[in-house]
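Please read the structure below before turning to the comments.
One chain of protein is taken out of this complex; the other chains stay put.
Chain naming follows the written order as A, B and C, and within any one chain the residues start at number 1.
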């Protein structure tokens, strides 16, 4: 393993320190934690429901890169691929509550769910109004009541954008929960990997793929997918992923938003080529794409790969996706 | 080689198409070329000197990702790692000239110099006022009158930002040339690679490094550097690169700007850790860093590595670096 | 049968040692069907326990378990942090208020995990070690063979909770990492009881 790091144990605090020091107009660290909170003037001037997200590190710019006016109020960074602890989440909740309550945006992993729940219980003991939106957009995993259910992956960025815009506009905690649930229900993602990520503490890639193989349906923590196949041209990949996703939508009329997300080790060049094929394929299916975005938003360390998110949206959500924000990573 | 592409020959046009289609508010393609030009309303409303840059593809978001209000007016994309042709550059010049002249920002490679020169000659024949700023910030290459001289690398992004801000403020072509030369003279970069890039038409990495080796002084086209050494902790890397760069500045007082640039395959996590060490090291040397930025700005396909740019700046340049812009990649 | 303070301390100490020794192996198990960090997580927890106990030596069994619980909750994160944390927190409360038998104590821990994880036996999680061990203790036949049996039973299960559940059928054939760390916990307990 070759990485630009110091001690493996110091990765997260050092990363957060680098992030905050190079963006001090925008962010500050919450003392004694690896959580960051808005540091811009507007934050204290403009009262709104606080929006807190977080999770394991290694998905940068998610979540800390989305903290700023119009998106998240604070973000909590756990160890690499490991949910943050309840006490850190609790500190972030306290740092952003302005009396109007706090919404937690949580990706659907047992660790995240449990740690955010414990933090929620702590905040409730302080009489802070608090609610949770769970993101589970990864359709490569079956959603059964007997399992953990679907994972939260790249769609999380779109959910955070829409909720963040709505919160800035003054929507109440209850309204935001309703909005969030509805957005999550209409957001579907599927991802592929060309090369697995190397978790620093492990030291080698999470799984091996041959020189001509890709893995369909991977998660953002090196979770293996549903099948390993020979790599195909970008347009075939786009076709295949779109077929899988589009089946999930009963109603294919109306407006859609699309996110082409790089996994961290795949250059923008390939992401744009793939985006071009995705738009071609959706056009041929008469799907009306009103918003599209390309880039490394929800990554998995140095994983090479890409994910495609499609959201059935409405005018209001499209507007909220397009609203300008001041963040590092959107 | 595993890449998300279709035919190797179609990489650049497909990439540009994906870029433009997912950012149509901001950019449009210049017909019959792989050059892009601003497509926002302000572009036609606000008269200024046109700023055109370009070069080989594979460095995204440079240059097309920096087209927008406050930065570039147009960008010309050549084949992967290959200068664009004079006719394409000429089209971009014509598309942005509003009668106040056009400034070309060119990275110092013989191919780029020659092709931009030919385009300049074509534009002069049309009586377009035109001038060139050549960026050569890479200090790993000796600057001798007997050689090609230093290369243009990540510092180009900072040069484009400052010139773009000055052009928006109404500076004349002559003033911009003077400004550009002065900025370039004060901008120094050095880069390291952990893993070479794979040029799609070649199919394998440009050079091989062992599992514990890094290459110091690489260029952004897989050009090898000045030495191969064992990888060290991020803080030693920061120390070593800063020692090399800081020697180039006679006067270490005053204000400085810093860019920590990812080469394409290195995740943000490592970039922020490195940034943290860079700021520590500069602090210990009493260097006053007034602007810092971290991210994949000037990449080399899927190369794993990082570069460090330090600019001796003044208040005016720092302001120009901080001014908001509307681009995909800054 | 009950555990006194000194025995409990020994128990925790042995557990901490095993976690540190087997960090790489737990990561390996978690790499196969999870995200490869269970060893790292538990090792971080182990170090936090040691640090906490060295700062303040607990005077009661309840305080000891509480220190373990807080170390796990505050330093581990992931799934295992709140799960072990909840188990030991509930156990800490139980030994404080009641004069509780060891078998009942482990049952309290097991129930805590079930509550926090919304899980139960046969889902290929640490419950598949905790619950059988609680049962074995009730019938007074805990030994290392029992721990092994419980642990190995997870091998052929299909996971329906935790990360491994994403693999569906493919989760079969691998030990559950959280069950392995729980096996270390109960092997340590057997060692302590054997010392009697």
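Descriptive notes on the structure:
The definition used in the following text is that a residue touches a chain if its C-beta (ideal position, glycine included) is under 8 Å from a C-beta of that chain, and two chains touch if they have at least 3 such contacts.
Note that the structure is a prediction, hence the values are computed from the model and not measured.
By the touch rule given at the top, the unshown chain touches B in the complete complex.
The chain that is not drawn here is touched, among residues B:50, B:84, B:101 or B:329, by B:84.
From the options B:23, B:48, B:115 or B:327, the residue with contact to the chain not on display is B:115.
Only one of B:53, B:73, B:189 or B:222 touches the absent chain when the whole complex is considered: B:222. Those residues of chain B that touch the chain absent from the view are 9, 56, 78-87, 109-111, 114-115, 117-118, 141-142, 146-148, 151, 199, 201-202, 206, 219, 221-224.
The working rule: only the chains that are shown with their structure count from here on.
Inter-chain centre distance (chain B to chain C, centres taken as mean C-alpha positions): 53 Å. With centres taken as mean Cα positions, chain B sits 29 Å from chain A.
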